[in-house]
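One structure below.
One chain of protein is taken out of this complex; the other chains stay put.
Labels for the chains are A, B and C, by order of writing; each one numbers its residues from 1.
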Amino acid sequence: MKKLQFGLSGMGRIGKVHLQNVQQHSATVSIKGVYPANIKAKKWVEEQGVNHFYETFEDLVNDPEIDAVIIASPTAFHAEQIILAAQAGKALFAEKPIDLDREKVTKVLQVLQQTHVPFFLGFNRRFDPSIEQIKKNILNGHVGTPEIIKITSRDPAPPPLTYIPSSGGLFLDMAIHDFDMACHLMDQKVTEVYSTASVFGDPNIGKLGDIDTAVTTLTFENGAIAVIDNSRHAAYGYDQRIEVFGSKGLCGMDNHRINQSFLANAKGMHQPVPPNFFIERYAASYAKEMTLFVEHLLHKTKPSVGAIAGLRALDLALAAQQSVAEKKAITVSI
Amino acid sequence: MKKLQFGLSGMGRIGKVHLQNVQQHSATVSIKGVYPANIKAKKWVEEQGVNHFYETFEDLVNDPEIDAVIIASPTAFHAEQIILAAQAGKALFAEKPIDLDREKVTKVLQVLQQTHVPFFLGFNRRFDPSIEQIKKNILNGHVGTPEIIKITSRDPAPPPLTYIPSSGGLFLDMAIHDFDMACHLMDQKVTEVYSTASVFGDPNIGKLGDIDTAVTTLTFENGAIAVIDNSRHAAYGYDQRIEVFGSKGLCGMDNHRINQSFLANAKGMHQPVPPNFFIERYAASYAKEMTLFVEHLLHKTKPSVGAIAGLRALDLALAAQQSVAEKKAITVSI
Amino acid sequence: MKKLQFGLSGMGRIGKVHLQNVQQHSATVSIKGVYPANIKAKKWVEEQGVNHFYETFEDLVNDPEIDAVIIASPTAFHAEQIILAAQAGKALFAEKPIDLDREKVTKVLQVLQQTHVPFFLGFNRRFDPSIEQIKKNILNGHVGTPEIIKITSRDPAPPPLTYIPSSGGLFLDMAIHDFDMACHLMDQKVTEVYSTASVFGDPNIGKLGDIDTAVTTLTFENGAIAVIDNSRHAAYGYDQRIEVFGSKGLCGMDNHRINQSFLANAKGMHQPVPPNFFIERYAASYAKEMTLFVEHLLHKTKPSVGAIAGLRALDLALAAQQSVAEKKAITVSI
Partner (left out) sequence: MKKLQFGLSGMGRIGKVHLQNVQQHSATVSIKGVYPANIKAKKWVEEQGVNHFYETFEDLVNDPEIDAVIIASPTAFHAEQIILAAQAGKALFAEKPIDLDREKVTKVLQVLQQTHVPFFLGFNRRFDPSIEQIKKNILNGHVGTPEIIKITSRDPAPPPLTYIPSSGGLFLDMAIHDFDMACHLMDQKVTEVYSTASVFGDPNIGKLGDIDTAVTTLTFENGAIAVIDNSRHAAYGYDQRIEVFGSKGLCGMDNHRINQSFLANAKGMHQPVPPNFFIERYAASYAKEMTLFVEHLLHKTKPSVGAIAGLRALDLALAAQQSVAEKKAITVSI
């Protein structure tokens, strides 16, 4: 059988993760080439055994041998590249967010609907083994109907100040993963969004119009409630926890630790911190989403997380922004 | 030295706990007598070595030998009994809430201010060893300024339906402890209260105008945020957890377990449930508050938790009720 | 119904624990009096509401009103007092060990067999809630046939040097509880005992002929193996853990902690130490064994742990001593 040919756009830290994960499927997939050509990471790419570099993104999408394109370029290029690739008939794996602008996202959705290309949006956390287990527990009825969902999502440190203006702010840049998670686990329409937010760390974050601390409450159609708390400065590392409470019990996910060692002394029992970095913490989910993407292409099945999920998470993030700005609960149907 | 003479009003389950805890101070305190006389628990009281029963509450407060009165009668009697005892010059330990009615509570506060009797309000959880440790960690700066406080407080089962109409509802009956806890740990004025609530269990709870599920967000003056989630039906037992997140770290309290056994088999690692009942779970805090009350009397020091704390928690509970009723965030200064 | 009348011999720290635990049964049991009369603890005893003091132990056992005697005197008096009380027809609750001398223990057994008085030996740990759960898991077949039992038993600090000469040494003084635990959980004859031991702390312990560190392996008739490790200086507190491994899984007991608080910071996740003292750690088991003793007397049932268990644990401790002295495995049938 002929192998699938992949092209990759973007060779930053996430692009590299995807390249290595694709190579785990060397039995069925080849990486034909990478765009852009003049990347800093060129040497690294060649060491991985990939030697073809496209001069332009158009060259990549117009290469007739390419079956699928992986988009891990900066957010500002996502929408445009998705549209070009979809119009060229390529299957697509795209990093989130599709765009920070609701109109552009809507435009992307239209193109995807018209072109019918397979599209997988990289909400990788859905494929974390612990989160897959939570979802399984819900579907198997182990906790009954979910009534309260709690998501703790705290970064160890804020992004560079220079990144903040183009980031979309805490809700669109960071909490969007958590909004997707709440929707993924609850599978209900949101009817009300309330957020309260502050700046506790670097005051420049506030001067740039952003926040570093937020608590968001989502009320769902059936009365279920999700609470998401975010911070940009968890001193103890990257804090990623989930709880789903229902009539029959509670399921969830604890933090990982960098290793399973412990030390007990006169001061108490001590255990190591969580992994500090999302790429490390979610290594398994990045690998799993790529495995699923390849399987979807091989078996011509539909990806479970598409562009609609991206729009939904964006809408929740925008409502959260509005709630903070207007200091009130926002009625929605998302 | 002459021993302190205590009189007890109310011999329900909490009254019994207080009686036994007072007896731990037999070196310095005697229980002179108990009101009412015709209680079901009379035999039990006599077995504890207490043989005097007052016919009326007035008999108790007018007994010149009595130094202090412990009020553990039904909520409806609290305000009246506190006022009578205070006017008789007795030191007071009273169960919460002072009353469900804000005006009555204000009246009690006035009497207490006029009479200057020592008054200790039974927000026992403040004296739980784990919660004392949280407070110490905050005061010692171990987590920096608290930015996000999360309180999970879930009962294993709702109260009897017959109790609900006089209970004041979930916020005044149950969450009031959690509101006090948020204030105790944060030590800041609350500026905004937002609650969203549902009925997921017995629909009769809803018919009685109450709820069994609620998530409340408190925003504090300095931008800090507290989130309290409540449920009346935690299948796995009484769930009592706290987290305090600040710039330097996170401190908190995990659930207890009924014992420290474990079982590992092909299905995983299994550990026992939490204690099912608040009297069992907070046994140490009930004992500690009584020890502190006795010490305050012996050393003529002021109790750390007085009637003001009761009013404050009540006001937050009332604001939460209003938020649910009006489906909006309530601006306050509490 | 007339209450049972108890007499207590010995009012050290364990005697006090027993007195308070008996008082929990005030509905069915009265404490008639305490021996000796001139105890330092007299004031404390009177504060507990007990006012009768016997001049001699003979006075106590000859008091015809006394139904049962609790022996918590120093070890050197145990055998003699048990014999006197048994010959006076009193039911007996005795602290372990019966004696450090095998012959004396055998003599006690004879007297108990002749007099048929109810006899409960205070191997309290058997009644710890976690250990009861382990035993239940074994009996219910949850781990299959036990194949490997591991007992960790480490004191936070050695006893005073002055106590060591009369203590019987680490195996008879401390590990004897663990030997009883191994027998209790395994319910098989021991065929081989091997111990290896050292002094790592105060070298004076070695000069007094004792050890502070030991690992003992017991091989049972069916091939099952128990390993007990002991130390006299666990810096992190009193370490009491058990594991039972069998064909179907593993069950066991973790350490308690002084509270359930936690602190996470840049150095990791920190939790409090275990309780430092056996009376604190095993408070529930001391209470439970007294409850059972009272129930045995009320319902005329036979205590589950009698003098034979004391002899068996002593024999294992003596074999462990011999193994260390002779540097070889000892073949036994215990």
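Keep in mind that, in the parts below, a contact is a pair of C-beta atoms (placed from the backbone, for glycine too) under 8 Å apart; a residue touches a chain by one contact, two chains touch by 3 or more.
Predicted, not measured: the structure shown is a model, and the values here were computed from it.
**Q** Touched by the hidden chain, which of the shown chains?
**A** Every shown chain touched by the left-out chain: A, B, C.
**Q** Can you tell me which of A:Asn38, A:Gln260 or A:Ser333 touches the chain that was removed from the display?
**A** Missing-chain contact among the listed residues: A:Gln260.
**Q** I'm checking contacts with the chain that's been left out. Which of C:Leu208, C:Ala235, C:Ala287 or C:Ile308 qualifies?
**A** The one listed residue touching the chain not shown is C:Ala235.
**Q** Quick one: say which of C:Gln114, C:Ser198 or C:Thr301 touches the chain that got left out.
**A** Looking across C:Gln114, C:Ser198 or C:Thr301, the contact with the absent chain belongs to C:Ser198.
**Q** Return the single residue from C:Ile39, C:Val227, C:Ala287 or C:Ile308 that touches the missing chain.
**A** Reading the full complex, the residue touching the unseen chain is C:Val227.
**Q** With the full complex in mind, choose from C:Leu208, C:Ile308 or C:Ala329 the residue touching the hidden chain.
**A** If we include the chain that is not displayed, C:Ala329 is the one touching it.
**Q** List the chain A residues touching the unshown chain?
**A** 26-27, 44, 47-49, 128-134, 137, 142-143, 248-256, 258-266, 272
**Q** Given the full complex, what residues of chain C touch the hidden partner chain?
**A** 144-145, 147-148, 150, 152, 154, 192, 194, 196, 198-201, 213, 215, 217, 219, 223-225, 227, 229, 231, 233-236, 239, 245, 247-250, 327-329
**Q** Could you pull out which residues of chain B are in touch with the chain that's been left out?
**A** 235-237, 257, 264-273
What we mean here is this: only the chains that are shown with their structure count from here on.
**Q** Roughly how far apart in rotation are chain B and chain C when fitted on CA atoms, stated in degrees to the nearest 5?
**A** The best-fit rotation has an angle of 180 degrees.
**Q** If you list every residue number at the chain A and chain B contact, are more than half found on both copies (same) or fewer than half (different)?
**A** Interface between chain A and chain B is built from largely the same residues.
**Q** Measure off the straight-line distance from the CA centroid of chain A to the CA centroid of chain C, and report it in whole Å.
**A** Inter-chain centre distance comes to 57 Å.
**Q** If you average the CA atoms of chain B and of chain C, how many Å lie between those two points?
**A** Inter-chain centre distance comes to 38 Å.
**Q** Would you kindly tell me how far, in whole Å, the mean C-alpha position of chain B lies from that of chain A?
**A** 42
**Q** For chain B, which residues are shared contacts with two or more other chains?
**A** Only 248-250 qualify.
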